[in-house]
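Sharing a structure here in structure tokens format.
The complex appears here without one of its protein chains, the remainder shown in place.
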Amino acid sequence: MPDTFETKKQEKTVVRDAPREAGVDLRLPAVVPTAPYPIETLVPHVNQQTPAVGQRVTRTDGRLHGLGQTKYIDDMSFPGMLHAKIKRAGIASGRIVRIDSSAAEAMPGVMAVVTGRDIPVNSFGPSLQDQPVLAGERVYHAGDGVVAVAALTEQIALDALDKIKVEYELLPAVLDPLEAIKDDSPKVHDTDTNVYAKKTIKKGDVEKAFAEADHIFENRFSTQMVEHVSLEPHAAIADWDANGRVTVWCTIGRITLARGDMSRTLKIPMHRVRMIGTIVGGNFGGKNEITQEPVLALLSKKTGRPVKGVYSRGEEFTSTTTRHPIIMDYKTGVTKEGKIIARKVRLVLDGGAYCSWSETTLGKAAILSAGPYNIENLHVEAYTVYTNKTMTGAMRGFGAPQVCFAYESHMDDIAKALGIDPLEIRLRNAFGEGSPSPTGQVLHSVVVKESLLKAAERFGWKEGRS
Amino acid sequence: MTDVVLRVNGKERKASVPPETTLLQLLREHLGLTGSKLGCDVGDCGACTVIVDGLAVNACLMLAGQVEGREVLTIEGLATRDRLHPIQRAFEERAALQCGFCGPGSIMSAKALLDENLDPTVLEIRDALSGNLCRCTGYTKMIDAIQDAARELREEKAALAVR
Partner (left out) sequence: MKGFEYVSAKDARHAIALLAEYGPKAKILAGGTDLLVELKSVPEAPPAVIDITRAEDMKGIKVTDRGLVIGALATHSEIMSSPEIRERYPALVDAAHSIGAIQTRSLGTLGGNLVTAVPSLDSGPVLVALEALVTIAGPAGSREIPLAEFFVGPRRNALKAGELLVDIVIPRKNLGKPAGFQKFGLRKGQALALVNTGASFWLDPVKKVFVEPCIALGAVAPVVIRAPKAEAYLAGKKVTPEAMAEAGRIAAGEAKPISDHRASADYRRDLIAVLTRRSLEGALAVAERNQMESGK
């Protein structure tokens, strides 16, 4: 603790816990206060500089986390609160013929049912508004929500989902991005092509440089879909009040953007939406957009009660965004000294059923796909395509880890084939101070080589190879 | 309904719950102790770790009826009015709690370990944490924190022995 702070006990705030000590025979409330914890208040000295630099800093919320006192969404509850669950499609592609929720609605404890038809504007998305809140006429992937139920308990809501019958007309699905990119593939949405975003980077003359190269290397790399698996599942509570205002407690990391999406999907002015971003139990890019929040809001509107929704771990995998799998084709021309003179890259990003943050990911993946290397002649073509799978979106690095895996693996292949030390070949090609990026940005404070050398020295690169 | 009488954090508690209630639901929904978290509900993530009769267990994998007559310790039972438990303080000081969602479970696993072994090796600490998944902080800081706490607890014990 910085020594210019002084710790003071606030004795007045200490709650007497004598009634609890007295035992269980007293008429205690059903929920007694939680266990004791020390109450300390940090009082900084007035008019004194706090030495922030060089001090070890602890997280301001660390103490509450450690005490188990932090209130995540699932730790909150309100009087009369209901629990919501969403029925998932379970099929990759189809048309909804009929939804029969009468048996569910007749169940004791079921308070409201909502389908895609109840959503005033049933589309959202950070760049393309192609994602329904709940399925409308069609389902586009197995994790699509179709019907939502609010009930007195989570279990009643789950049981109600079992009683809802949804009839589908199955439609052809496309699951492989390389199939999806073809002209004659089934189309995920009613568009001419499944390609919904494209980026091209051209620099120099690749074909000419390939002709001049001593060696040409080609390889295909691919990565898999990855879920963020934040330990806290997606969760939210919505409360629609009598003034027509909705308050939403949510785990979303971008609450302003989410407020816009709430306003759009619920067709109410932005000022009627109050978003409260609670402490988030892990995000990693997976909680950057709305999921069930409009549904909870509508369930709350229908019932006049606050409604909580918490995703199951299974829903986390099937119904929230994931990291893009990318199929990465690399062709690289090098001189016999190991200098890269030309590189051609084609990236096919599996976008899943909806765009989400694919455009951002596409751009980053494309720009970074050449690696931190000076390459005079470069041609990158990158596409994201729709498939009937869980949508891919933001995740730590936005496409950078995938291409890094590809270009560094490729580099190792080249080094091995040419008999050059893998570190050496990187030093021969790496960015230096003032190097231009693939898109022409002049880079400053570049320490790629210095970092490589320092790392090599620290972990004994030379020694390990001899 | 299943009637249970158990001791939670040193105090006797009674509850009448549906038979299918898990220990985690009993703690969170019936006793108001929300410190133990629900992360996966299948015993993989360890966010619900509590100590039952001295053993670290997944509260999501026990029925309320199973803890009848038993002693349950949760994250809420570690601190007192006077001070944080040394593990809690070490986790705070070592910044081993980032989003904090896995924290209570990890701290309870550490508590169960240090109750048995006040001088664990790094391997033993890793083994004790192998049932606690963390996605942001990582385990290095937790291991540092547990070593700090173990040191402090050993010193306390030595001081008591002298007296």
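For reference, chains read A and B in written order, and residue numbers begin at 1 within each chain.
As a working rule, a residue touches a chain if its C-beta (ideal position, glycine included) is under 8 Å from a C-beta of that chain, and two chains touch if they have at least 3 such contacts.
Everything quoted here is computed from the prediction, not taken from an experiment.
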*Pick from A:Glu105, A:Asp159 or A:Glu227: which residue touches the chain that isn't shown?*
A:Asp159
*Specify the residue from the set B:Asn58, B:Gln88 or B:Thr137 that touches the hidden chain.*
B:Asn58
*What is the set of subunit B residues that contact the non-displayed chain in the whole complex?*
2, 18-20, 22, 41-44, 46, 49, 52, 55-58, 60-63, 65-66, 68, 109, 112, 127-128, 130-132
_Footprint left on subunit A by the chain that the document does not show_ = 155, 159, 162
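The rule is short, and it goes like this: only the chains that are shown with their structure count from here on.
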*Which integer distance in Å separates the CA centroid of subunit A from that of subunit B?*
29
*Mind pulling up the subunit A residues that touch subunit B in the complex?*
14, 20, 23-24, 30-38, 56, 58-59, 61-72, 74-75, 155, 228-233, 279-284, 310, 312-313
_Under the definition above, what is the set of subunit B residues touching subunit A in their complex?_
9, 11-14, 20, 28, 30-42, 45, 47, 74-84, 88-89, 91-93, 95, 97-104, 107, 133-136
